[in-house]
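One chain of protein is taken out of this complex; the other chains stay put.
On to chain A.
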Amino acid sequence: MSAPTTPAPLNPDGSRRTFMKQAGGFLGLALAPPFLSQAERLTALSKKVEGVSTISLKVNGTVRAIRAEPRVTLLDALREYLDLTGSKKGCDHGQCGACTVLVDGKRVNSCLTLAIMTQGKEVTTIEGLAKEGGELHPMQAAFLKHDGFQCGYCTPGQIMSAVACVQEGHAGSEAEVREWMSGNLCRCSAYPNITAAILEAKGQMG
């Protein structure tokens, strides 16, 4: 996958993440346009977009603008432009589920979604699950309680997928959970614990 067109220069301390945090905050303030509704988007985007343009994304309830090319995926926009590194890049081809986020309430692979096509939609990432003040979402708490991970790399994707799985009504039994969670791979094979966590959280999600 290609890097953003404007490569982020390294800070003296070598921390690219620190730079992105600062740059993201700065750009966000400077460029944030009003959030486009679907109708406004029609006219706004009916002409061809070439090269870098302003893309406005509503993530976890906050509208933020980035300057990026059309080829930038939602996953890269989240991680490299908005500093929301909870969503993970595993295979980058829609095969592992580590990048799973919700778009308008539905779970999708953000690595196969273009950021430019996500304008006007509501994106929810792992960073948006806990309540303000830090109280964990029942699914997060259940993953902790049941030890639903080992290395943790697939966990944000597992949790986002699990939240959707319950909301869809596909968590009726262990077999159903396993079938409907099959798009999220765990190389540590924590599946029994993940399944147990989902079945418990289902009762608390209301």
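Just so it is clear, a residue touches a chain if its C-beta (ideal position, glycine included) is under 8 Å from a C-beta of that chain, and two chains touch if they have at least 3 such contacts; residues count from 1.
Heads up, the rule we're going with is that contacts and distances are computed from a predicted model.
Hidden from the displayed complex is a chain whose UniProt protein name, among "Cation acetate symporter", "PTS system, cellobiose-specific IIB component", "Xanthine dehydrogenase family protein subunit M" or "Aspartyl/glutamyl-tRNA(Asn/Gln) amidotransferase subunit C", is "Xanthine dehydrogenase family protein subunit M". Interface note: of A:L57, A:V108 or A:I159, the residue touching the hidden chain in the full complex is A:V108. Checked against the full complex, the one of A:S56, A:T73, A:Q140 or A:T195 touching the unshown chain is A:T73.
Although one chain is not displayed, chain A still touches it through residues 1-2, 5, 41-42, 45-51, 69-71, 73, 92-94, 97, 100, 106-109, 112-114, 116-117, 161, 164-165, 168, 170, 178-184.
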